[in-house]
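A single protein chain has been removed from this complex, and every other one stays in its place.
Take a look at chain A:
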Amino acid sequence: MSQAAMSETYDFLFKFLVIGNAGTGKSCLLHQFIEKKFKDDSNHTIGVEFGSKIINVGGKYVKLQIWDTAGQERFRSVTRSYYRGAAGALLVYDITSRETYNALTNWLTDARMLASQNIVIILCGNKKDLDADREVTFLEASRFAQENGKRIRSRKNGLRYSVWRCCLETAEITTKSTSTKCSGMWVLKKQNTTSNIFTLDTEAVRANGV
């Protein structure tokens, strides 16, 4: 393991949080990103789980270090200590549960207060495959995103990948502002390349008003 870690090289390292209420599919998204597979049921996340991956964004190798947190309310006081230094957060709600949507404001406040005011946030309405049970409309969430200065993505079950594309975009945005001010970022020397890389095949779309 450490051998592999040694050979890993990247230009940037970003700490990314995955936050949101319990049962919204945070771990599933992480699994999707790392393994590129959909996972039906997974054990509840207790505390925090880590995942990381190196991606190529605009010719730069970026290592995303993802912190998947426990969503249950009472774990919040524990998980709050994980926010420091995060460059971005994937804020997840479940489109079939208004409760998870209503909680977004609190999560957002936490992220901005505990990580950084400039933290890049991606709002993600999960479980689009359960559209029949939808409780939160796209329009509504879109409005919330606009009011809070984010853009929105909705996830199709078959296109889970697109969520992580958002992350790549975020990574790119953060890369652009490298030299300026992003707390959760370390600029590292690139030595050589590894095979653990996939490239972004679409044009990166800028998030506005981050």
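Methods note: a residue touches a chain if its C-beta (ideal position, glycine included) is under 8 Å from a C-beta of that chain, and two chains touch if they have at least 3 such contacts; residues count from 1.
In this section, contacts and distances are computed from a predicted model.
Undergrad: For the chain omitted from this view, which of "Probable GTP-binding protein YPT31/YPT8", "PGR5 1A, chloroplastic", "28S ribosomal protein S30, mitochondrial" or "Growth hormone-regulated TBC protein 1" is its UniProt protein name?
TA: From the choices "Probable GTP-binding protein YPT31/YPT8", "PGR5 1A, chloroplastic", "28S ribosomal protein S30, mitochondrial" or "Growth hormone-regulated TBC protein 1", the unshown chain carries the UniProt name "Growth hormone-regulated TBC protein 1".
Undergrad: List the chain A residues touching the unshown chain?
TA: 1-2, 5, 22-23, 40-44, 46-48, 50, 52, 65, 70, 72-75, 77-78, 81-82
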